[in-house]
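Of the protein chains in this complex, one is absent; all others appear in place.
And now, subunit A:
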Amino acid sequence: MRRFFVVLKKELKEMLTWHTLVPILLIMVIYSFLGRTINQEVKKQAAPQPVTVVDLDRSQTSQMLVDILTKVKFKVTTVTEGVVDDIVRKVAAEKGTAVLVIPQGLEAGIQAQHPQKVRTYTIMRNFSMMGIQGTFRFDAALSAMNEYIGDMYIKTAAPGLDPAIVRHAISAQSFLTVGATSAEANPQEIVGVVMQQTMIIPIVLFMVIIMAAQMIAASIAGEKENKTLETLLSTPVARGALVTAKMMASGIVALVSAAAYMVGMKSYMGSLIGSSSGTSGTTAQAIQKLGLVLNLRGYVLLGLSVFAGIMVALSIALILGAFAEDLKSVQIIIMPLMMVVMLPYLITMFIDINTTSPVLKWLIYAIPFSHPFLAAQFIFAHNLTMVIAGIVYQFALFFVLATVAARIFSTDRILTMKLNTARRGSDLGGWTLQREGIRFRIRRK
């Protein structure tokens, strides 16, 4: 046990260098910065936007439109005379963002039952999504105005008739059902909130798995290249302790980086997923009622699934690392693992596991990294059997792979297995898996 800690300490010293820490810190800082910047921009957009209204009609109706704009958080400056082009140029020069022109005769036109037009000028300085948000609320103000005018007509034409029956004779009352429970809620809002809770998990998990796998494979390849592995193998350290120390050190470094990424990502993702809109009271109640909040049991299960996923990745990387002859070949060796990790991430984003074909479904279940991605969805759908089955499968696979890894380390395969990436001859390219002189060649066309 003492020797295990000696090796673990050495592995951590080797892995936790400035070369590994600086990129982690850099990513954390960049994402925090991005998140903060987006947040500030969102807040800026939420603040009342200035708009200049050129009211050439000077009527009761035009005044009503100005009042509605004020209600939907526009800071209105009213101009009642002047040449429109000159006013727009002046507003643009003074860094204004929008001009609304109400033409003369608007009220009279409406009263004569002729549809009228107002003109809007959006002053563009940048072409980002945030830059044109103001125009959307302009449309909302116009809709409100149209509804009001429409109501006015209905009331005049058919006194006693409720305008609502004309406009919305049927409207939907949305209920969402999860398991056996139903609650009134807007499905889009609910999905948004649930995603907010779980979206960060697959991204961080993906990063951690790739990073930990690279660490451990590079650690073995580096030791092989440097021939320190031969020295280490001839010391009294048990091979199992050697394997475990390497896995644990990579796991610790991966978790440290995960924590750093989480901090950065949380700020970034938080700013992207509806932080500005917030959650309405009805949605919050529905979420509670439907049990769509991760409780302690949910967190424990999710944590176990993520942990098992990392352990499986580490054991695969350990085996793959045994094939690497030098640090250069690590990238090539880790590539298949990266593909396998990415696959469930992409599939589960676009495919509903419950309705897909059985072949694809079982293929997804067979990939151990699918389960951490699916776990959150299953927990929210109250399908704990699938979560637990996934965790059991992952741990079983881990023990098999760890045994294989330990077996490789306890025999001379660790020194004799090779992945040869060198080209042999002018027309032959590809990979050669080699063990004790036996070669398996994968031709690259």
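Here, a residue touches a chain if its C-beta (ideal position, glycine included) is under 8 Å from a C-beta of that chain, and two chains touch if they have at least 3 such contacts; residues count from 1.
Basically, contacts and distances are computed from a predicted model.
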Would you kindly match the missing chain to its UniProt protein name, picking from "Cytochrome C", "Chemotaxis protein methyltransferase", "Glycine--tRNA ligase beta subunit" or "ABC transporter ATP-binding protein"? "ABC transporter ATP-binding protein"
Among A:Thr80, A:Thr235 or A:Gln288, contact with the omitted chain is made only by A:Thr235
Tell me where the left-out chain touches subunit A, residue by residue. 3, 6-7, 9-10, 13-14, 17, 225-228, 230-231, 233-238, 411-412, 415-416, 435-438
